[in-house]
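If you scroll down you'll find the structure; I have some questions about it.
Up next is subunit A:
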Amino acid sequence: MTDWLVMVVVTTTSVGLALTLGIYGTVVLDRVIGRSIAGEPLRLTRALVGPFQHAALLLLQQRSDTERSDSATWAVAPALLGALAAAALAVVPLTPAVALEVSSGIVYFGATMAMVMVAVFLNGWSANSTFPLIGGYRFVAQALSFEMPLVLVLIAAALPAESLNVADIVRSQDTLWNVVRQPLGLPLYLIAALGVSFLGPLGLPDGIDLAGGTVAELSGTALLLWRAAQAAVLVAVSAMGAAVFLGGWLGPWLPGSVWMALKTLLLIALMVVAKHLFGRVRLERFVVVSWVVLIPVALVHVFLSGILALRRIGS
Partner candidate 1 sequence: MTVETLLLVAAALFGIGVYGALSQQSFVMIMMGLELMLSGAILATGTLWAMAAGGTPKGQLLAIVLVTVMAVEMAIGFALVVNVYRIRKADITEKLKTLRG
Partner candidate 2 sequence: MVMRDAVAEGLRRLLIPLACRAPVRVFALAGVNSPTNIDDLRLRDDICLVDSPRSANVLWVAGLLPAPLQDSARRVHAMMSHPRATVWSRPSVMTAEHATLFPHATIVGPSEDLFEALRTVQRALLTKRHASDEALLPDEEPAPWRGVGPYGQGGTGMTGGVPYGRPMAERAPDRDGLELDQLPMRIGPFFPPFPSGLILDVRLQGDVVQEVTIAESLFAQGNVLSSGESQGDLLRDPFRRALTEPVPVGELELARARHHLRWLAHALRVHGLEALGRRVLMFVPALEPGKAGDILALRRLLDRIRTFDWSTAGVGILERQQLSGRGLGPVARAAGLSDDSRLVDPAYDKLGFEPLVHNDGDCRARWRQRLGEVIQSLALARAGAQPAGGAGSVESPRGVLRPETGPTPALLTLLPGLVRGMEWGDAVTTIVSLDLDVREARAASPVETPTSGKPAVERDE
């Protein structure tokens, strides 16, 4: 019983801490990278304090309501998205000591990422307004297309570890990181990760061509929560990517948690750069590319990884 309690407390604190720092880091990185791409002076202090000021402003704003909105599901949507991010992060081993050993960790992660679709669709649907609804539709189309590559790539990474437990996958990269062992894995994963955190090229559900899409009718606290939850999802997928492809806590000199944080931030930074440099793709083209190229490539990737893993085990 006490073991169980300790585990819950440790996991909740570490996930909470990681998410808070991660969301803050994401916002700061977003501003810094955005300004350097725009060629503007960086103003680092402003970048560091800015998120708090912005959040305070939104907290003081009233929530708006639309005519005949589905207020219950509207309130649930950001909470669900944030909870999913936290739940996904819980199975990612942040340090060797704090690792929730779930024997089907990868499947669990895939399940939470599939649920993101529910949260985004609900957020778009509940406003009872056209642009958010179209945003919701768009995310469903987009999510059904990237979900398969996401899960397939993660399963391929599990093959050399002979385990679906994420901590085992990290341990299996002791000699060689998966980013080298499976060169196709990380690029495919990053595309899917951009999709699941609806960012940049795949930020279709809240594009400016829909005046903000799923967030068009949000204001105040609701908007703040939704943006925070979106950043939390980004943190969770980046942390998973760091654990599965970049060797998680493995690394010399520094403590494991620092390595993990650095690698996660690296992936977040990569995706934020993609957000600022690659404009939104056309949904139609993405869906076609996803089903015709990404999924077959992911299948081949699983097949090759399987052969390699078998040969390694055999020898």
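A few points about this structure:
To be clear about the criterion, a contact is a pair of C-beta atoms (placed from the backbone, for glycine too) under 8 Å apart; a residue touches a chain by one contact, two chains touch by 3 or more; residues count from 1.
Selection rule: all candidates are chains of the complex that A comes from, given by their letters.
A quick note: this is a predicted structure, and the numbers were derived from the prediction, not measured.
Picking from 1 or 2, the partner of subunit A by touch in this complex is candidate 2. For subunit A in complex with candidate 2, the touching residues are 33-35, 37-40, 43, 46, 49-50, 52-54, 56-64, 67-68, 130, 134, 137-138, 200-201, 203-204, 207-212, 215-220, 223, 275-285.
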